[in-house]
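All protein chains but one are shown at their positions in the complex.
Then we have chain A:
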Amino acid sequence: MSRLPSRYPGERLFSFLLVIFSIFLLWRSYLISGFSELSSPGAVPIGASAMMVLASCIAFTQSLKTPLDQEARFFYHCFPPVVGFVMALVLVYAVVLEQLGFIATSIIFLWVALKVLSQRSALWSLGLALLSLVLIYVVFRLIFQIVLPEGIIPERAILAAISRFFGGE
C-alpha cells in the first residue's frame, strides 16, 4: 500500500467527496445551536467539522498535485470485482439475516463465499461451510449464549428435541 508519491485512480474523487461531506457536516453542526455560546452543544461539532473541512481541502489539494500511478487500474488495483462481489454478498446476508435466520443465511453465505474465494469444488466448500457453521454455532450460540435470529429453521424446537433425546426429559 505504500505507493506514494503517486496516487491510485479514484483518490481525487474520494478526496473531493470528503470535502463535500465535511462541508455538509459543518452546516449541520451550525444548525445545532449556531454560534450562540462557546459551551453550546454545537461547539465541539463545529470545531471538529471545521477541522474536517480544512484537512479534507488540504488532502484534496495534495491529490491534485500528486501524479497518477499510470500502471494502476481502478477495477483491478482499487476496486477489483471480487471486492464488489463480497461487499454485495455481505449486504444481501445482512438484508435476509432476520427473515431467513442465522443458520440458513450463514450456510448460504459461507458456501458461496468459500466457493468463490478459495476456488475449490462446490462439495468441498459446502463441507467446510457446514463444519465452520457448526463450530461457530456451538461457540457463540450455545457457549456464549448469543441470541441470533431464528428465521425459517426452528432451532429452539430442534435443540429441545435433541436435549429430550439425550436428557430423557
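To be clear about the criterion, a residue touches a chain if its C-beta (ideal position, glycine included) is under 8 Å from a C-beta of that chain, and two chains touch if they have at least 3 such contacts; residues count from 1.
Criterion: contacts and distances are computed from a predicted model.
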Name under which UniProt lists the unshown chain, selected from "Tripartite tricarboxylate transporter permease", "DNA ligase-associated DEXH box helicase", "Spermidine/putrescine transport system ATP-binding protein" or "Response regulator": "Tripartite tricarboxylate transporter permease"
Per the touch definition above, residue among A:I20, A:A55 or A:A157 touching the missing chain: A:A55
From A:I20, A:L68 or A:V90, residue that would touch the chain that is not displayed: A:V90
Absent-chain interface as seen on chain A, which is shown: 1, 4, 7-8, 10-11, 14-15, 18, 22, 25, 28-29, 32-33, 37-39, 41-45, 47-49, 51-52, 55-56, 58-59, 62, 77-78, 80, 82-83, 86-87, 90-91, 93-94, 97-98, 102, 106, 109-110, 113-114, 117-120, 128, 132, 136, 140, 144-149
